[in-house]
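Notes follow the structure.
We show some of the complex, not the whole, and keep each chain where it was.
Chain lettering (A and B) follows the sequence in which the chains are written, and residue indices restart at 1 in each chain.
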């Protein structure tokens, strides 16, 4: 009940305040990220030149850093904008896309974690495991299995270590602040067949955190909204339709999203 | 009647000549800008490396500069391409996205206005007001209200000062060359709920100006086409549909656009 009240407040504040979400993100899914923030009622802004990111983030309610197509210029911008956001108490969300695939991504995530205080770290199991294991003193990360228990262990420990919310998205999503743990069983496998659903989840988390209702609930809200919209979009698909239609229906579902969707079919549980 | 004849000629020339519109633009809405130019019958090209923009613009019929995600590299490209376009008599359209939000955007717009002769400046009220007030000798810009009269005053004065068409888009659009003023009452509020409708309007203005029928009519045409397409798209929306479907219908409406749409529902008025 507490959770639903919180989520309701978040949705209402988005409509009322239209929080501005500053993105420094990849150019693959940037249009979808802008549109999903608008569709739920927020305001997106994308800016990445080092000469303006500190100023831009200072008028925003949240900052989303997404390393999907990182480069020298954007890495510099991540750090500048992130530090300024920290000074101003603006929540910072990190989407460590593809960390583990290259040394540049690993180094960049390490640097961000060292220099910037995150509010939310959101990734899939493989990305979060990689970050969990970046710290050399952590052994045996690969032996942790991809079960709910394994994910829960990693989320809790990493949340404690980084002092932020850790959200692992997958068939079952796990969100922890280091002491409390929520699992969400919404969503549909088809979501992974279009590009950007992870990025869009991070943008929604940014938007929800931008309401000032706290990062734990912001992360739960963003992830649950994405999952529920995915379910609704999938159910609208006719037999002869496919991924093009699914993406259209997904954006439709976000733009008509309401607390009733959560009440009727939200599957969040607090664990422990 | 003169207006409708002009708009008809513009539409016919687009189909006949497929004007090439060179964009140096942001990566958020670039795909939509390319598709909307194609959908109306033109040819888009995007190129931003300083080593090729002068050559690219020289084969184009119009140049659209959009500062949405400006950076050092693209600022340089704006100037090089703009100057070359000026030399060749190719119309230059500026979309000053987010001017006023950061000093970098302000400086960049100032520099463009100083070094490049624009054909059309298109922005929303807040952006145009900011540019109107950049000149330090202008006082009291914030006291000008957001009414039709306020917009008309700014459009006319700024058009005179910059010697170009100024187009302010909003619930009612205002377009002036410094002496004549048109207002357009087409469009629908839903247009502001997807990203890129401003950028797309600027691309359409570029395409319409690329027909050689003059910048005043080019600006009126581009803005009216966008507004009418938005109306038609909105009317097609079923109750259970949302912003994903709207964007699809918007592109549908552009690709089937004809002078009949203007005849049946165009709401342009010459003021004064």
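One rule holds in what follows: a residue touches a chain if its C-beta (ideal position, glycine included) is under 8 Å from a C-beta of that chain, and two chains touch if they have at least 3 such contacts.
Predicted model, so just to flag it, every value in this text is computed and none were measured.
Of the identical chains in this model, 2 are shown in place, and the full complex in the file is built from 3 copies.
The rule is short, and it goes like this: only the chains that are shown with their structure count from here on.
Separation between the centroids of subunit A and subunit B, computed from CA atoms only, is 34 Å. Residues of subunit B touching subunit A in their complex: 26-29, 31-32, 68-72, 98, 101-105, 193-196, 240-245, 247-248. Only residues 27, 30-31, 34-35, 38-39, 44-49, 51-52, 55-56, 59, 73, 247-256 of subunit A touch subunit B when the two sit together in their complex.
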